[in-house]
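Every protein chain except one is present and positioned as in the full complex.
Let's turn to chain A:
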Amino acid sequence: MANIITRRGFLAGTAGIGAGLSLGVNGALAQAQGPLGVGFIYVGPVGDHGWSFTHDVGRKHLEQTLGAKVKTTFVENVAEGPDAERVIRQLATSGNGLIFTTSFGFMNPTERVARQFPNLKFEHATGYKSAPNLATYNARFYEGRAVIGTIAGHVSKSGIAGYVGSVPIPEVVMGINAFTLAARKVNPNFTTRVVWVNSWYDPGKEADAAKALLDQRADVLSQHTDSPAPLQQAEARGAFGFGQANDMKAFAPKAQLTAIVDDWADYYVSRAQAALDGSWKTHSVWYGMKEGMVKIAPYGPGVTDAARAAAEQVKADIISGKSHPFMGPIKDNKGVERVPAGKTLTDEELNKMDWYVEGVQA
């Protein structure tokens, strides 16, 4: 009996060997000569028209710019957790020399896989764990929030902004605070009302939250969720809003004042080029408007001349380093002074932010 090989068992066995061989060969080839394999994993669908979409725009730009020198692969809709580790490992074993993992929750899986593949290069977006072959990169979205906050302060008649929040992590809290601080420099009585939907991506619930805010006298919306649904509600009600992650003008030609646009393209090109040259080194960068990772989309028709001038001024001052969105004095929403005059919050303090500035109702 022991010598009989069933057809099914045989096929499965050879298929396994075949797959193993081809993977090994591909991996070896990619490192020896051929194009550099660049892998991406996204937390959402590339069609989300938001966060994952912008990373994919960067990936496409990378392919166009470096042409035959790179070969990109992406895996979309990867849940943060055990699945992510499996997908990252699969990318690592299928001939990719450089792997970008583009969501905060991919941090620990990326770190574990990076340890197992010391010859491959990994880059994790928005996290804080690095290694000799694991770099981190993030964008200072809060700089963009300061610009749109300035516009909101000018445009809002009721002095109340609605903010559709996803989940209360420092990244999101930081954005709410930067927005509110900037708006209150224009209108000292400005308040921001936050509604949490506890999801990054649920168009229906985002729209409901937007309606709840608009019904309660907010006339400008900002959002830290990924779909254009809140903006669409603003358009329907004749209110204003801001696009998230990319230009969402198509959904709200009148309502969109501007959008904070994530631009990863240049970063991906420069890092892939560095990997090709052999000059790639690990680092931990946090780029903003100065480096062009955060951009402001063209202004919509609702932006007044005064708002436009003020927004441009804030933008120029942040780029030149003359001002910082979190320059003291700053009070929290319980009236306690958190940042004294003349001081600015450090990056480390920003990344731990768990309090709201004055004027935020959350």
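Everything below uses one rule, namely that contacts are C-beta pairs under 8 Å (C-beta built on N, C-alpha and C of every residue); 3 or more make two chains touch, one makes a residue touch a chain; residues count from 1.
Simple rule for what comes next: contacts and distances are computed from a predicted model.
Per the UniProt record, the absent chain's protein name among "Aspartyl/glutamyl-tRNA(Asn/Gln) amidotransferase subunit C", "Glucose-6-phosphate dehydrogenase assembly protein OpcA", "NADH-quinone oxidoreductase subunit J" or "ABC transporter permease" is "ABC transporter permease".
Interface note: of A:Ala131, A:Ala212, A:Leu276 or A:Ile319, the residue touching the hidden chain in the full complex is A:Ala212. Only one of A:Arg193, A:Lys295, A:Arg308 or A:His324 touches the chain withheld from this view, namely A:Arg193. Interface residues of chain A facing the missing partner chain: 45, 47-49, 77, 162, 193-199, 201-209, 211-213, 215-216, 218, 227-229, 232, 236, 250-251, 361-362.
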